[in-house]
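Selected chains from the complex are presented in situ; the others are not included.
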Amino acid sequence: MKRIRGVVPPMVTPLLDNDHLDVPGLERLVEHILAGGVHGLFLLGTTGEAPDLPYELRRELVRRTSQLVAGRVPILVGVTDTVFTESLKMAACAQECGAAGLVAAPPYYFAAGQPELIDYYTRLADRVPLPLYLYNMPSQVKVMISVPTVIELAKHPNIVGLKDSSGNIGYFNACRYQLRNRDDFAILMGPEEAMGEAVLMGADGGVAGGANLFPKMFVDLYDAAVAKDVDRVRALQERVMRVSSLIYGIGHHNSSFVKGVKCALSLMGVCSDVLAAPREPFNAADRELVRSRLVELGAL
Amino acid sequence: MKRIRGVVPPMVTPLLDNDHLDVPGLERLVEHILAGGVHGLFLLGTTGEAPDLPYELRRELVRRTSQLVAGRVPILVGVTDTVFTESLKMAACAQECGAAGLVAAPPYYFAAGQPELIDYYTRLADRVPLPLYLYNMPSQVKVMISVPTVIELAKHPNIVGLKDSSGNIGYFNACRYQLRNRDDFAILMGPEEAMGEAVLMGADGGVAGGANLFPKMFVDLYDAAVAKDVDRVRALQERVMRVSSLIYGIGHHNSSFVKGVKCALSLMGVCSDVLAAPREPFNAADRELVRSRLVELGAL
């Protein structure tokens, strides 16, 4: 059985400042997302700005979110780290808080070779107390978890899925094809711009950052894809593309996605738009642009 | 109206040696592909090894193929070049031979900036006598034709489509979304590993290299996708993935796709497996491996 299916939003981390959670914002955010009917919640991923957050704050986030979710959906916790021991510590914290699984991208300072990745994930999966998901994220970690490496690692009893954020459709489909008979291994699409078609073709779900904003839209999209309702998938995916084109491309640099989502959440009254240092929230002009586009989308 | 739809195989170029066409092989190849019911034929693309072929051979290929096809399907001719004048000359040759359109990737020695790409394609589209398709191929030309650049260029009356071979699904879907109301602009998926889902979601077709080998399989896949028959798309796309995993990954370096296709065509008795210099056909061991896999696929 797949450990997870459906829409698993990579939750943003509401911050008051660089070292403090926005606790009331977190409470509203969790309820906002869960109200959409999502199937899980992924904490401390790239959208969650995990690598830039102090460790104590990461642990507080896991503890508080687990209490807020209170078992309504399974929680996955990112343990990606350059320090192996810190990954283990975060995994222990996740287990204590009742998380359902762990997610790890490759170490991201030294780019590992494929044999090193096999060693790394094997060691990690051997030692952590929860099921582990591979997280392919080459734009940040400089290396793909190659298809043969995924196939090899999928044999490990504690490695139960793959989240692919490469956006490389040939790679994603090759992984899905090679593991098509593995009913116990979940394959999740990262980029929300491809979630509909991925599930139509047999993927198990998506880790859609936009589900922080519009969780029900993604749940509807997932349901339509599972039902093989192509027309409805097209229509809903078009709405996803509209949000993507209006909200995620404001500003410059590769932080525009997280900035856009946090700014929109702030304008929608959900949580703060503070980002982990050194990144700054949108300036007034960009914020106003997000506001006008949320109005255009009917979200304000 | 779209100028082209459906399966448009990027034809390999059958060679006797570096400077001579395998003319009988070309005749068999054209009939082999057309027998599959494809909707067009794309000459002198990356699969056709165009940049490595002598110019006279390129022109002979266009002339001979046009005569062989004899109007049964529209022909697109690649005019990608670093030399602007050579692109114009190849375009004139294509027109003389009755081609339906031209395809151009960005110049590939100096990586152009986006404003330069707008200038380049505008100049080219102004001067060529046939409709022009943009060809996004960042792995070879070092630059993406960005989404805003595509949107801008799509306004040109003589630019009628985009072939995207980036494999970047977010990019492909953004282009498709932005141009969704342009009934006169075709968007074609490059990687065959994503053709089924692309057409299911509304793309106009695919430029599937594997259609050199198994044209009908791709035509069936296209038809199933147009009919929104998800189960059949899944089954046929799975067959495409099987071919891909068995035939395209033998050998090393980034020529394994063309080598695999040409070797398989040679084993199937269609045409020679000679490659343009400096590349060599598979050695005996790799050739034997391709043979055994074609047997496994029921193609021998």
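Going in written order, the chains are labelled A and B, and every chain counts its residues from 1.
The rule we apply is simple: a residue touches a chain if its C-beta (ideal position, glycine included) is under 8 Å from a C-beta of that chain, and two chains touch if they have at least 3 such contacts.
All figures in this text were calculated on a predicted structure; none of them were measured in a lab.
For this homomeric complex the structure file specifies 4 copies in total, of which 2 are displayed in place.
Heads up, the rule we're going with is that only the chains that are shown with their structure count from here on.
The angle of the rotation superposing chain A on chain B, based on CA atoms and rounded to the nearest 5, is 180 degrees.
Here the spacing of chain A and chain B, counted between their Cα centres, is 35 Å. Interface residues of chain A, counted against chain B in their complex, comprise 167-174, 177-178, 180, 191, 193-194, 196-198, 200-202, 228, 230-231, 233-234, 237-238, 241-242, 244-245.
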